[in-house]
Each structure stands twice: as structure tokens, then as C-alpha cells.
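Once you've had a glance at the structure underneath, I'll fire off some questions.
A single protein chain has been omitted from the complex, and every remaining protein chain is retained in its original position.
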Amino acid sequence: SRARDLGLAPGGGTPGPTNSIVDVPSVRVGQVSLHEGTRLHTGVTAIVPDTVDRAGGRLPAGLFVGNGYGKLVGATQLVELGEIETPILLTGTLSAFRAADALVSYVLALPGNERVESLNPVVGETNDGHLSDIRSRPITEEHVLEALRTATSAPVAQGCVGAGTGTAALGFKGGIGSASRQVDLGDRGSCTVGVLVQSNFSGTLTVAGVPIDAQEALGADADHAVPRGNSCMLVVAVDAGLDARQLRRVAARAVFGMARVGSDFAQGSGDYAIAFDVGAASDIPDTKLNPIFFAAQEATEEALLDSLFLATTTQGADGHVKHAVPLDFVIEKCAMAGVFDR
Amino acid sequence: SRARDLGLAPGGGTPGPTNSIVDVPSVRVGQVSLHEGTRLHTGVTAIVPDTVDRAGGRLPAGLFVGNGYGKLVGATQLVELGEIETPILLTGTLSAFRAADALVSYVLALPGNERVESLNPVVGETNDGHLSDIRSRPITEEHVLEALRTATSAPVAQGCVGAGTGTAALGFKGGIGSASRQVDLGDRGSCTVGVLVQSNFSGTLTVAGVPIDAQEALGADADHAVPRGNSCMLVVAVDAGLDARQLRRVAARAVFGMARVGSDFAQGSGDYAIAFDVGAASDIPDTKLNPIFFAAQEATEEALLDSLFLATTTQGADGHVKHAVPLDFVIEKCAMAGVFDR
Amino acid sequence: SRARDLGLAPGGGTPGPTNSIVDVPSVRVGQVSLHEGTRLHTGVTAIVPDTVDRAGGRLPAGLFVGNGYGKLVGATQLVELGEIETPILLTGTLSAFRAADALVSYVLALPGNERVESLNPVVGETNDGHLSDIRSRPITEEHVLEALRTATSAPVAQGCVGAGTGTAALGFKGGIGSASRQVDLGDRGSCTVGVLVQSNFSGTLTVAGVPIDAQEALGADADHAVPRGNSCMLVVAVDAGLDARQLRRVAARAVFGMARVGSDFAQGSGDYAIAFDVGAASDIPDTKLNPIFFAAQEATEEALLDSLFLATTTQGADGHVKHAVPLDFVIEKCAMAGVFDR
Partner (left out) sequence: SRARDLGLAPGGGTPGPTNSIVDVPSVRVGQVSLHEGTRLHTGVTAIVPDTVDRAGGRLPAGLFVGNGYGKLVGATQLVELGEIETPILLTGTLSAFRAADALVSYVLALPGNERVESLNPVVGETNDGHLSDIRSRPITEEHVLEALRTATSAPVAQGCVGAGTGTAALGFKGGIGSASRQVDLGDRGSCTVGVLVQSNFSGTLTVAGVPIDAQEALGADADHAVPRGNSCMLVVAVDAGLDARQLRRVAARAVFGMARVGSDFAQGSGDYAIAFDVGAASDIPDTKLNPIFFAAQEATEEALLDSLFLATTTQGADGHVKHAVPLDFVIEKCAMAGVFDR
């Protein structure tokens, strides 16, 4: 169940219709998941705003690097030009470059791009090597093209799907999560903030402020190995007409939002947020940005919770297992802490 | 009372003897507090590592800017050279430049500095304008010199002192806080991480994960105005022999630690952390930094709590009041949430 | 004489009416120069765009740090918010903080600013300690206020004036220089790029590609001491409606332009450029920015040349002298190299 269905939605904000990133107009998501026995649990997640799914499209974008221990492809041009010119892909660490190359294939082949000779594909990654044979770099061009081509505005599948198929977070099975907020901007109208996360970081799961110790929740016999190469990729979509500088400020709040679910910001965790805006440039002043900043934090928290709450126990090779969060345990702990009485 | 004395110390780490930044060898703190009726509540806090309190002294240092809405003096040279060459001052926003000038006076006058013609004073600030007549820029050279000259390794005074005399945080009276951790580095020995904070930011006070609503805690009649220009200055001292790049990574964790007490990372909050190291260069690899990173987060959380828990209700002009956190209320809320039973 | 009058103007661009930064609409410059025998040669230069000379005014701005060995006041907020909210001051290194404080006085006193409690003064500096008693920090609030109040759109005084009164560059007496370019933006109309420099850096003066060796030009007996703390502050004004990110890109070109006159980019030189835009936001795409980038480089080169060509030999204490560039020598060298025949 999603956190919200358990009465554990963070904050007081109002989610959009699907409570996911596709609530932001024109944003679609496509995912491909790979499983092969215990050997492979990996995949690709594509975040596809319509504008960059056609020739010459560009969207303002900002990047915030909380901890740059990651292989994010496309960082410097995104920052210099303040834009994305391709969909954003997420995948497993060592597959990032094949995915980037496949993304180039996809965009070069878009009608109208016949003469394009330069492209800045944006690909984030986290390390799913604990549960999946990451060294085999199993993501092919076909997987990427499928994720891109099947991207849809249907509610985002969460948990063990796409780039989250094999990830682990906070001692449990992690995955893909997504949430959204409808934001009142006063005399500036309203906008939607959507977040999609690929959770794969360490720390102590914290739900509504209540720490959920993995060992206690799962029992002493469970696999508690802390995977190497933890990370978190956060993608934020907005339709407020923000510019690149402002979007970097929004992205920062997504990274800060990781703390709310108990990230310990370990040194080996590549923690990145990319924010982009699909709205018409609006010249909204920074003094009006707080509602967006708060929504980004709240939606990040909820997306991260959902990435775990919807994940299922997954068995990798070498006896590695990552367990789903036992939701009963969480509910009981939260009940004891009075979370439901607030 | 300090959070720790109430059973509310965050994390499992071991503090140093004074549980404050002066537990880091050779680090001293001096503070001057100004009060004038309801008009003025401001001051200066000086963090004085011995090495930069003598001619030609330099210490490796790193800066992390969580939100650059502040007037931090000395930022670019600190980053370029990866060092501080003066003590670090904290004060109220509009007094930062007079304080920087006074810091120059102090360092130029150190024996052996008779021919120094260039200096990079480092001065942080947060806005105490809600409770104090900030426009009068009341900090004089004498105040700064007194803070520097009286700096001592005695346990750091906390709450409404020094640069925290007039600050407000999370709906309550804020101030100066400090905490420390003794950190086991395995085959690398051990070190101490000390944090000093000037708290002045917005959000919902969160103690051990339990939200403390200011309005509920203080009653509907209390002054709940959110002051303009919220911010947080965080200073981290270590004696692990880290280099400037690593110290920037440590500083990042201090900023992330703000989330643990409920910062909402508002757009107008200048949230900065400076970390410096007083130890001999140690070539410690980044893979060994986690204990320091975790200590920095934990000590930041505790220092922020103490900055509030030790502050006292303060009356400013125009009927402005910022109330001390009612600790009984906090204890009751935490008890109800089972915090003391964990 | 100005470089242009000697036939040594760089590039093929067209300067504005005064060939200085005040050609950019609404930009004024005020300067105060201090001399006291051989002891003091220093001053203040104020760049005052009308918009930030009134209550609540803000202009988009970008900063590029070529080498952050300097005390630039106001850097982090300028970057975070992408704007300046005060005029920009230049002065001698150790006076930067007094100047910043005086700038605060000035802006707080502007009609309509009676309730302002936060301000980000921007002050650049270079080190004039070779020719002036920098340790005495001679710049007072009165000097700053005078520079601000007398700021005018008259052609900018160059050479040994204002913040350039005591500076030295490339082995010769340096100072303040300024130049401008009228830029054709095609279907985007046109704009003006204005540059003002405070030159104080090392290297070999290079005019139209011809190296001018200071020792050969001045004779072996001249004072060739390389002053400590070299630096260069560059201020670029545009009226093209650029945003902060784009202005950072413009500022980078000003720093790169230093190479054209022979800067050696020494480690102790604080080389910074700030670019701001006084035009209405125009949404000009980055693909159209080259004419502005090239103009910024060209105008920087010319402003740097003029800062030297218009400076006069200046005698400091302790027998220090910095000589004016012997223009006859330059002309002869350039003639021999065929510069005038191109």
C-alpha cells in the first residue's frame, strides 16, 4: 500500500490526481524491468516530458548535487545551458553509458532531428549490484527504447520496477517511488510539483518521525548487508515557469527531503536531484517560491516512502535478499508513537 | 536544560567532555551579548582555533552552501585556497561588515603580522531583526575584539548569547548551540567532531522525530510571526587531518542535519556550513569518512536542539516576542510518542 | 591617450558614444580618489545602475570566479538569487569591509527603504598595498557616499582614479579602465556591452599581440617589484535582458579576456567578473549570445589597456614607484610588428 493509504502521507499538501510525477502536465513515465532468476533484477525508468520528445525541444532544468559520488551523465551541459534536451533516464550504475548511448539513438531518430550532431543525454543511476549482476551491464538499447516508447501518463508503477527493480534503501528493498503536490501560488495561480525517486541509500527508515529499525522489523536472521554504492536519484517536475537557477533551488529541496525518511547521507551515496519545468516562463520572483520548495520536500518524502512501501522482497545471487518493509510493523510503531492521533 | 539532560540526545554517538565545539583541541569560543531594553538583543560569537590566532596561521577548511541567501564574508577565498586564515565570527546580518572590519583589525595587530597586507576575514550572519534594531548595526570593533580576546575552551554558553542573542528558530527563541562527538576511525585512530550553530530558521521543531507545533505549545496568543531573513550558520571543527575537499563534504552533512530538527529550508534562509580541521594532515581516504559524516549530522542536530532548549523568552520592540521552547510540553509530547521507551 | 586614439583598439567592434560602461543605459559611475603624499594612493569606484539606486531595486547578475583569491563581498547571495540589489563598489583590499558597511548605510537611507532589514552589498577589491598604506584602511563612509552620490553618466575617468588610484598591472601603473561595444543581435535588435576594470595583476603587457617588456620599456633602474596580492575586478553591464545564468557566461568571457593583455593568471590574483543586465527580460536564447560574448572579451581587453594607458607614474612609500606605460615605446613596438599596417 502507498503511505497515503496507510494514513502515513507526509505533510498537509494536496497531491494531484495520481499522486505521481505524471500529474505534471505533459510528463510521462516509461519503465522496463528485467528479471532473470536470482541473477538479474534491474531495469530502466524514463521520465519523458513531451517537449523533449520532439525535435529541438528544450526545457529549463537545474541540478543540485548533494553528494557527487555517482555517474550522472549530462551534468555539465545541463548546468551551463540550464536545460535538458532529452528525456531523463534512470538505470543501474554500470549500465548508465549504454543507456545514454541508447537515448542518443532514440533522440537522433525523432522526426526532424535528421541533422542533429550534438546531444546531451541525461542519465542518472544508482547501484543495484547487491541484488543484480551489475557487471554484466544488462541494459540494451532495446530496453531503453521500450521504456521511452511506452512512456505514458498513467499512474506511475512503483516499488520493484524499472530502475528500482534491484535497488535497496534504508535496510529494506527500495525501488521507484513517485508523488505530487498541487501548489497554490497566490496571485501567481497554482502549479503542480511531481517527484520521482530511485531509492538506494543507507540510514534508518523514518516514517512520520518514527524510526523503523530494519533489524528489529525483519528479525536478526534477515540479510542486513549494507550494499556498496548507495545513492539516490531524484527527479522533480514543475509547471510553474521557473528558470534554471530557480530549478536548481527546487532540486536542492529534494535532496534535503531525503533526510526526512532517515537518509544518513553516507559518503558513497550519489545523491542528485534534477528539476525541470514544463510551464511557460513566468518570471515568478524567488520570494514566491516557498510553496514550491515545501512541496518538493514533502513529495520527495512521500515518493521515497512509496518506493519502499510498494517494493517486494527480492532475492539476488549469493544468497542476497532485500526484504520488503513489513508494513504492519511500521503501522504498529507509528500507532504506538501516536502518529495517527495527530 | 540541554537536550541530553532531558534524555533527548540524538543518535548513539558519544559526546566529548563538554559536548561542545571546544572539545576539539585548540578550539576556543568567545561571545559578547548586547541587550538594551527591548530595542537591542544581538551579539557576536567568535570561534577561535589557536592556529589562526597567531601570525601566518592557516587551517584547511571547506564551505557548503545549502542556500546562499546570506552575506557570508570570505566565501570565495575560503573555497579557492581551501583554508581559513582568521577566526570565524558570527553576528547579526547588517553588522557583518563592521565585524569583518574589526576582525581585520584584530588579525593585523597580532604579533608578527606587522607587514600583512591581505587578509580574508570569515564572518557569518543570521538576521536578528525581529527582536533587535538590526538597522542600527550595533556591533562595534570593541565588541568583536572582546569576543576574540575572551575566547576560551570553557564549555560554550548556549541559547541567548553572542550571535544568538536575538535569533529565532522554528517558531521559538533560537540562539547559539553546540555539541560534539568522539569518533572512532578504526585503524585511523579517533577524532572529535564539534559543531556550533547560530539557529534562526523556519519550519516545525522536531525532537526525536516528534513535531512540536509552536502554536499548540505556546497557545494561540503567542507571537507567531515568522521573521524575515531566516538563516542558519553552522561551524564544524574536526581534528582528523582532513583536506579542504573532504571538509566541504563534512560541511554538507551539517546542512543536511538541519532537516532533523524540522527546518523547512525556506527560500529566504541563508544556510551555510563551514568545516575546518585542526589536526595534522592525515591522508585519510574518503572511504573512511562515514563516522565523521554521521557525527557531523548528529552533533548538528543536538547543537540545534540545545540552541533552542537553552534560549529564554525574549522581548523585542514593537511587541515582538519570541518564546522559549516549553520543555515540559516537549517532554510530554516525546513521552506520548514513546521516545523515552526506545 | 586611450588605446583607440593610438590606433590600438582591439577587435572590430563599434564602441558606444563614450566607449565606457556608462554607454549602457542607466549605468552611472562615481569615483573618489585619495592621495596623501607618498603614503596614500587609493580610492573608491562605484558602479551605479539606476535600478538598484532606488528602494527595492534588483537586477539580474552573474558572477564568474577565475581565481577566488580575493575578498569579494556579496558573492554567495548574488549567485543564489542571481541578482544584485545594491550598486557595486570597488576599492582597496583591506578597505572592502568598511566600504561594504558604508554601502549598507547608503542603501538603507534610500527613500522607501526605511524598513529594510537585510541587504547584500557587493564590493570588489584589489590590493593597492604596494603604493598605498593599505593597513590603515583609509576609506571612510564619507568617501563611499561621495562616490555613490556623484555617480554620473559622464564618460568614465580612467587611469589613477577611484579604486585604481594605487593599483599596478603588468609591471606598470594600473588603474581604472572602461570600454563599451554596440552589439548587433540580428533579429533580436541590438544592445550595448560596457566593461569597467580595476587592473592590478601580473604578467607581460601585450598590446595587439605585441609583448611589452616592462624592464625594457622602463630601463633596468625602474621599480620592477611585483606587488603582492595582484588581482583584477571586472564589471560588465549589458542591456540585453539576459538572465543570471547567461550573465555568468558573459562574466566568464571577461575573465578570459584578461589573457589578451598578457595576464599570467598568477595564483595570488583574485580574478572576478560580475555581469549585470539593465534591460527588460528578453528570453534571448543562448545560441544568440556569441556577439555579446565577443563584445565582452573585446571591451575587457580595451578597458584593461586604457586602465594602463591613462595611468600616470605614481610614487608610494618606501621608494616604491609604479611607472606609466611609456606610450611611445608601445607605439614603436607595435609599429615594428606591423600592427598599424593590418
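Letters A, B and C name the chains as they come in the text, with residue numbers starting at 1 for each one.
As a convention for this text, a residue touches a chain if its C-beta (ideal position, glycine included) is under 8 Å from a C-beta of that chain, and two chains touch if they have at least 3 such contacts.
Predicted model only: the values in this text are computed from it and were never measured.
Asks: One chain isn't shown here. Among B:I21, B:L81 or B:I212, which residue touches it?
Replies: The missing chain is touched by B:L81.
Asks: Given the contact definition stated above, which residue among A:H41, A:R98, A:K173 or A:K322 touches the chain not shown here?
Replies: The single option touching the absent chain is A:R98.
Asks: Among C:A259, C:A281, C:A317 or C:I331, exactly one should touch the missing chain; which is it?
Replies: Among C:A259, C:A281, C:A317 or C:I331, only C:A259 touches the chain that is not shown.
Asks: For chain B, which residues reach the chain that was dropped from this view?
Replies: 80-82, 243-245, 249, 281, 283, 286
Asks: Just checking the interface: what residues of chain A touch the absent partner chain?
Replies: Those residues of chain A that touch the unshown chain are 65, 67-77, 79-81, 93-94, 97-98, 100-101, 104, 108, 116-121, 127, 129, 134-135, 137, 228-229, 270, 272.
Asks: For review purposes, identify every residue of chain C that touches the missing chain, sorted by number.
Replies: On the chain C side, contact with the omitted chain comes from 66-67, 206, 208-211, 249, 252-253, 255-260, 263-268, 286-287, 289-290, 293-294, 297, 336-338, 342.
What we mean here is this: only the chains that are shown with their structure count from here on.
Asks: If you count the C-beta pairs in contact for each pair of chains, which pair comes out on top?
Replies: B-C
Asks: Rotation angle, chain A onto chain B: superpose the C-alpha atoms of these two copies and give the value as a multiple of 5 degrees.
Replies: To map chain A onto chain B, rotate by about 180 degrees.
Asks: Based on Cα centres, what is the most central chain?
Replies: B
Asks: Quick one: chain B and chain C, Cα centre-to-centre, how many Å?
Replies: Chain B and chain C have C-alpha centres separated by 36 Å.
Asks: If you average the Cα atoms of chain A and of chain B to get two centres, how far apart are those centres in Å?
Replies: Once rounded, the distance between the two centres reads 33 Å.
Asks: Using the touch definition from the top, which residues of chain A touch two or more other chains?
Replies: 249, 286
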